[in-house]
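To keep things clear, I will list the structure first and then write my remarks on it.
Of the protein chains in this complex, all but one are displayed in their positions.
Going by the order they are written in, the chains are A, B and C; count residues from 1 in each one.
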Amino acid sequence: MRYLPLTDADRREMLGVIGAKSVDDLFRDVPERARRAGLVDLPKRQGELEVERALTKMAAKNVSAGSVPFFVGAGAYRHHVPSTVDHLIQRSEFLTSYTPYQPEITQGTLQYLFEFQTQVAMLTGMDVANASMYDGSTACGEAVLMAHRVTKRKKAVLSGTLHPQYRAVVENISEVGGYAVDALPPAIPGATEDIISRIGDDTSCVVVQGPSFFGELVDLRAIADAAHAKGALLIAVVTEVVSLGLVTPPGEMGADIVVGEGQSIGNGLNFGGPYVGLFATKSKYVRQMPGRLCGETVDAVGERGFVLTLSTREQHIRREKATSNICTNSGLCCLAFTIHLSLLGEDGLKRLARINHANAVKLADALSAVKGVEVLDDSFFNEFTIRLPKSAAGTVDELADKGVIGGLPVSRLIPGNASVENLLIVASTEINTDEDRASYAKALKEVL
Amino acid sequence: MRYLPLTDADRREMLGVIGAKSVDDLFRDVPERARRAGLVDLPKRQGELEVERALTKMAAKNVSAGSVPFFVGAGAYRHHVPSTVDHLIQRSEFLTSYTPYQPEITQGTLQYLFEFQTQVAMLTGMDVANASMYDGSTACGEAVLMAHRVTKRKKAVLSGTLHPQYRAVVENISEVGGYAVDALPPAIPGATEDIISRIGDDTSCVVVQGPSFFGELVDLRAIADAAHAKGALLIAVVTEVVSLGLVTPPGEMGADIVVGEGQSIGNGLNFGGPYVGLFATKSKYVRQMPGRLCGETVDAVGERGFVLTLSTREQHIRREKATSNICTNSGLCCLAFTIHLSLLGEDGLKRLARINHANAVKLADALSAVKGVEVLDDSFFNEFTIRLPKSAAGTVDELADKGVIGGLPVSRLIPGNASVENLLIVASTEINTDEDRASYAKALKEVL
Amino acid sequence: MSGMNKQGRSTTPGEVSAASIQTYTGNRGLRLEEPLIFELDNPGACGVDLDEPAAFASRLGAMERKGRIGLPGVSEPDVMRHFVRLSRKNYSIDAGLYPLGSCTMKHNPRLNEKMARLAGFGDVHPLQPQKTVQGALELMDTLAHWLKELTGMPAVAMSPKAGAHGELCGMMAIRAALAARGEAATRTRILVPESAHGTNPATAALLNYKVDEIPATAEGRVDLAAFKAKLGPDVAAIMLTNPNTCGLFERDIIDIADAVHAAGAYFYCDGANFNAIVGRVRPGDLGIDAMHINLHKTFSTPHGGGGPGAGPVVLSAALAPFAPLPYVVHGAGGFAMVETEGEAKADGTQPFGRMVAFHGQMGMFVRAMAYMMSHGSDGLRQVAEDAVLNANYVLASLKDDLSAPFEGPCMHEALFDDRFLKGTGVETLDFAKAMIDEGYHPMTMYFPLVVHGALLIEPTETESKRTLDQFIGTLKHLAKAAKGNDKSLFTGAPHFAPRHRLDETLAARTPVLRWQKETPKQAAE
Partner (left out) sequence: MSGMNKQGRSTTPGEVSAASIQTYTGNRGLRLEEPLIFELDNPGACGVDLDEPAAFASRLGAMERKGRIGLPGVSEPDVMRHFVRLSRKNYSIDAGLYPLGSCTMKHNPRLNEKMARLAGFGDVHPLQPQKTVQGALELMDTLAHWLKELTGMPAVAMSPKAGAHGELCGMMAIRAALAARGEAATRTRILVPESAHGTNPATAALLNYKVDEIPATAEGRVDLAAFKAKLGPDVAAIMLTNPNTCGLFERDIIDIADAVHAAGAYFYCDGANFNAIVGRVRPGDLGIDAMHINLHKTFSTPHGGGGPGAGPVVLSAALAPFAPLPYVVHGAGGFAMVETEGEAKADGTQPFGRMVAFHGQMGMFVRAMAYMMSHGSDGLRQVAEDAVLNANYVLASLKDDLSAPFEGPCMHEALFDDRFLKGTGVETLDFAKAMIDEGYHPMTMYFPLVVHGALLIEPTETESKRTLDQFIGTLKHLAKAAKGNDKSLFTGAPHFAPRHRLDETLAARTPVLRWQKETPKQAAE
């Protein structure tokens, strides 16, 4: 087998050194009745050509986003990732190294993590950020737990702006932890959500997403003030991190913790993962943060270097007293994020964000020109919600048959709610052309 | 522009240091009337996304070999190249380094060239090989010139087994150099070529290809003896290097110089280039060889290392007295070759060659079962010639319309020769499945 | 024994003087220094070309960001060089042996990378219509089938994002099963061996469980009697690693399982070490109820400097109904993803909830699938055998030079302790850092906690005998040097790495966790 360097001759020789008769001998601690003599019932080894052929065939059964006019967002966005990014993250030294436990020979990883933390802090307008969580939704769950630790309270108030699957993740972790969740109904654009009245003296945190699940921009200032007045923290959620190139960052609006999904920068859609969870907060809360942190220091001869630090928050040191059980995180996705954002820089990110916004405005114009279609969002970044004259799920299905992937029917994530039945969330990033939008409008007209 | 690091501020500051008013100032040595004020008439800069879109569209207009049952060979072969190869050759340190003129910081390149030379020598059964030529055809031209230098004669005899475009290259370089070429007619399988009678006292070399352009295996022994008897060299040409895993190498049959196309190992089809020319010979002729050579040595503390050597054969030292004008060669393609062959190793190469041969035999069986089709080659490796009941060019065209790329009509390379009009050269490598062969036989039956 | 024909000549004066040479740039040949990306800022430079959109009516309302973000402007060539230089400061499996115990640092085939990048896998959105992602669902379903076959378990939850997340998932399933029996409130204790990985107790704590440590025997295994004594009606589960973190197979595992079940509790197995037994032992045959599988260990998805991973959890029949959303089903009309409670109900399951947005680590699934298909049932069994053989070879070869706390045979990793360094003045850490100079990544140190100064070596099956022989020779050499009171190799090691030993105390005492344009400290310098 091509990945296995030992030959039969090697195996014999090594068994001799060990003093074992056979490999079976080495498995003698396995209870007899659990030792399997034969092979499991699966196909046998295959060469590269055969594996490639089979998987390529499977992949071809999917409609890839790049092959059609494509308008789905809702927490994962198709952006153009420069070729430099994918080249660099495949370098052996990045791809095949472990968590940087030996800093002398992992300065490469450590330095990019330090850069990542800085970039995330800058984007969110916060003091510090960690070296990543699994994704936005789990980061959100961790943020709620952290708020409970900081405030020593046990109840989270979740805005209806929050992505329904993020809400589900928070509810799940809260339930097993014995924490309360007060979740508001979906914040369908148009109506204003009164979240402030839900904040009480037992509220540990308020969780608000902006741009909202429905695409709307959300001003956090009043909510932050109200939360702080009650001794609660404001957790801001950002699922489209490119928006931070154009939209006021949560840190400037009083957020105490900002969590986000970083996939949009540097990472592909990948059918949902791996993505990269962003987690930023204020300096004063840093010792309550989950996840790895990389810090600056010097070496024995005074040269600047980087190390993992404040590990006493982490499971490998603190075990059941750790701030989280996270171990493996999203290292390589951070790297992709950091490289892409380095390429963009200040000017590039801002321009990219403006292009996204311009494209979404053009899409809103194109779709609202279709009879029966209404754009609900007053303000938005690159995504918004439209009301259709009929079921959104059915419409998306019909659009797919016409070769247009038209967005997310809200009912897919919020089932059994009549008020969202006809709502469709659509996104337009820099990848969409005028032609794409025209195809969409045309197809939509046809199916309505 | 993303590839240009200077900003306008940088430019101003640098002009100040230089003491120039403007960049125009730096171009003042250009004759006035040749200075262009405006831009040339071409499109302006574009982002990655736009370039990628345009080129992807262009690429999509081609039928890629992997997307259809594919049977063309004739000097370029579609083999499966392991993913490791393409990953490794893209490593910055290989891809973006220059010719190893500073051996202390290019040992990576030098060592693989040394390994490449060894592999080529082993495959061909020769003493030494150089660090590559552009491709097989130019290597063939260089071999003829080298034979002239060695023998101090001026006439090459070219067998009809030789690829017609190789012949054209030899004829071209011979003509301008003032050398004679005696080229035999196409060696269509079935008839025996009498090349020995063409060897005279003025013959510098005999050039024979095996497997021949038509796929036939060629026993060189008698030709070698005859050539040597007249003081001429035997140049053997191999266009399908995988054949050397299964077929007696030219070095064991008396060849003095072996040239070949190395594309089959490690390198893709690339519509004809870049490929990698192999060049091997006997030790005694090494100082007459063209191209770079890498040799073993030691460094100042006695550690083994590698350097470019015997450079006094080359243009940068010897100028008009050099053995060739070659400078840039096929470095990275050598690397691909060396990696792929390292993966294959002794067992892998031999098995790959057997698979190729088996597939070609199966194809011959499948096609000869089609009425009116005759396989001409008595012996072959992975390629052979069939005679059709009608024009091969027209047949290939019709097959293409049915989604089968069926081979090379000999008339494309040897036009205006009635005896080859109906001949088609077909190849089958490890990439072809039984299904591919069945599709071919079926389509062929339909169009004949 | 460098393998090169070093001719034993003594070093020239040129080399000896090298240490005294200070370069102007701080570089040393191919060892290149590199500032932070922020320090490369050249305003106006940019690594992308994007056209400013034509004028349009903004829909941002009052929410437009004002002022600078602070991101540096750097051209593409400079960004490329920055990260290439950083990469060159890293060790990697591709460069050499990386024998981190418990981490299974095996070869990462590039075929897997290529497959994960097929547009049909890499460029599909988790929420596009299911009929447009039938191949993706098929891949998930196929991978699930392989995992179930290999473990002998009836179900698998695919969405967990890593091992620890899988632990959380498995424990949540256990909690849900207990809740369904009405025992969630009464079963509040989790038994965890001392030798457990930190994620085990941390996971239990996240569920508000009380962690109760089980002691180990002198043989490095669970003390069966002590364990049984701890069982009771308030025990929710045991979390046991098998093979355990000492690299040993828990001989009594079936008895343990029986006892756990008899006590009405569940058996969570930490499957991080599945590599040792894949294809030879099926956890389902051991009585396990839940086990996560680190695809980034056993199934070779790359570690990527810390992640991403994937931690699918196989589940027993008792726990299967409680598996979280989403999951894939295969019906007449093709594959479908069950994403909501309503759909689950119709499907007859009772998911405990959702671990994560979307469906899990698809990119890792593709890689793992390519890896599994490449090996096949025969190759995977060979994986376990060679992994165990390699570890035992290291153990047998070094047990007289280092000190081994437990008897062999071991499974996939060989555990040593620091008794052999006693009295030498060389610390475990010094020993490890000297390995860096020799061109190796050190083994896992100070874990598991059950032995003093642990040195846990996991070679994996993708290392050749030749590599192991050089490694063994090196460790013998270092052990001999340490015992011979030659501290020169250890004091101040590593001598040849991009950095000398780093001041971790300083880092923790005054944390500098991000770059700042001008910190007072920097300004003062």
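Quick note on the criterion: a contact is a pair of C-beta atoms (placed from the backbone, for glycine too) under 8 Å apart; a residue touches a chain by one contact, two chains touch by 3 or more.
Note that this is a predicted model, so its numbers are computed, not measured.
Here the chain not displayed is in touch, across the complete complex, with A, B, C. If you put the hidden chain back, the residue from B:198, B:230 or B:412 that touches it is B:412. One of C:84, C:278 or C:368 touches the chain omitted from the figure, and that residue is C:84.
Touching the chain that is not shown, out of C:183, C:437 or C:504: C:437 (per the contact rule at the top). Mapped onto chain A, contacts with the missing chain fall at residues 1-10, 45-48, 82-84, 86-87, 92, 104-105, 298, 300-304.
One chain is missing from the display, and on chain C it is touched by residues 1-6, 11-21, 23-35, 39-40, 42, 45, 49, 75-78, 80-81, 84-85, 88-89, 91-92, 94-96, 106-107, 109-110, 374, 436-439, 462-467, 470, 473-474, 477-478, 488-489, 491-498, 500, 522, 525.
In this section, only the chains that are shown with their structure count from here on.
For the pairs B-C and A-C, the larger set of C-beta contacts lies at A-C. The centroid of the Cα atoms in chain A and the matching centroid in chain B are 47 Å apart. Centroids built from CA atoms put chain C at 20 Å from chain A. Those residues of chain A in touch with two or more other chains are numbered 2, 48, 52, 82, 90-92, 343, 430. Counting partners per residue, chain C has 43-48, 50-51, 73-74, 76, 80, 84, 109, 111, 113-114 as the residues that reach two or more other chains.
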